[in-house]
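For this view, one protein chain was removed and the others were kept in their places.
Up next is subunit A:
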Amino acid sequence: MTATATRAKTPAASPGTPARVRSSIARTPRTFYWMVVPAVVIFFGLHTIPVLSGMFFSLTNYAGYGTWDLVGFSNYINLFQDDRVLNSYGFTFGFAIVSTLLVNVIALAIALGLNSKIKFQAAFRGVFFIPYVLAILIIGYVFNYLFANSFPAIFTALGLPGLSSNLLASPDFAWVGIVITTVWQAAAFNVILYLAGLQTISADLYEAAAIDGASGWRRFRSITFPLIGAYFTINMVLSFKSFLQVFDQIVALTAGGPGTSTESIALVIFRGGFQGGEYGYQMANAVVYLFVIIIVSFLQLRILQRREASFS
């Protein structure tokens, strides 16, 4: 720093400008390092260290307090014999697959509708986006009341006593209630993303297709869908990944019940780790979960990108 300053000042560098330019270029990298190093250190401390320490404790019998011993891979072996854990993987994956498909299909359909020649377009768009700004936990509490009281009353009044029980109290169908609540909230964000994608498609393409006599479905299949393929891929991967981490709405709707039928992986890790004295064991669960998410994300990207390529 001082060296460059004195050099710039000396009259020896009489051409002036080139020296200054050179010194500023030489100075640049250090400033760029200063811009990233503090962030990297903090990120490493608050993100990477927890991951690494979690991986380490997954090899111990740590309860979250007191002493611990290294136990090798026994936590991992026990995981695969634990019905509660296996059940949570089954539930979480089933939930995430159904929700991802429904959210994307519904959001794409709504976006297509909003993108056509309809009245009050801006107003409708505003309405469909509302759920995005609402906390899913609180929405869960509202839907909890709807499932427990309002829907049974409506179905009874309609003369459908078969549907008049509380959906969330059924071990077999409580997950449906969680899916409905999730789709209601999550579709909003995806509508906006698909709408953004649809608006990049030139109207000329549709005009040309209409002249060629292509039907609505054919236009969607041959023009719209291939052109928003990138959006579809990203939305599928991101929504699946976020649904695999489902937590808030389950706390609000079923708290994992009836029994443990709607316990998600995140809920099992939370309960076992904080309340059950299973810190080490649940960290092993979390490590498995991390690898599952990584593998699934990459598989999804590969499969969906291949589809995309075959369309265009």
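In the analysis below, a residue touches a chain if its C-beta (ideal position, glycine included) is under 8 Å from a C-beta of that chain, and two chains touch if they have at least 3 such contacts; residues count from 1.
Quick note on the criterion: contacts and distances are computed from a predicted model.
Asker: Quick one: the chain not pictured, UniProt calls it what, "Carbohydrate ABC transporter permease", "Potassium-transporting ATPase KdpC subunit", "Heme exporter protein B" or "NADH-quinone oxidoreductase subunit F"?
Answerer: In UniProt, the chain that is not shown appears as "Carbohydrate ABC transporter permease".
Asker: Which of these, A:Val71, A:Val103 or A:Ile136, touches the one chain of the complex that we don't see?
Answerer: A:Ile136
Asker: Which listed residue (A:Tyr89, A:Trp175 or A:Phe189) would be found touching the missing chain in the intact complex?
Answerer: Considering the complete complex, A:Phe189 is the one touching the chain left out.
Asker: Which candidate, A:Leu59, A:Val103, A:Leu168 or A:Leu244, sits in contact with the chain we can't see?
Answerer: With A:Leu59, A:Val103, A:Leu168 or A:Leu244 as choices, the missing chain is touched by A:Leu244.
Asker: Residue-wise, where is subunit A in contact with the chain that is not depicted?
Answerer: Given the touch definition above, subunit A has residues 20-21, 24, 27-29, 31-33, 35-36, 39-40, 42-43, 45-51, 53-54, 57, 64, 110, 113-122, 124-139, 141-143, 145-146, 149-150, 153-154, 157, 184, 188-189, 192-193, 195-197, 199-204, 227, 230-231, 241, 244-245, 247-248, 251-252, 265-266, 269-270, 273-274, 279, 282-283, 286-287, 289-290, 293-294, 297, 312 touching the missing chain.
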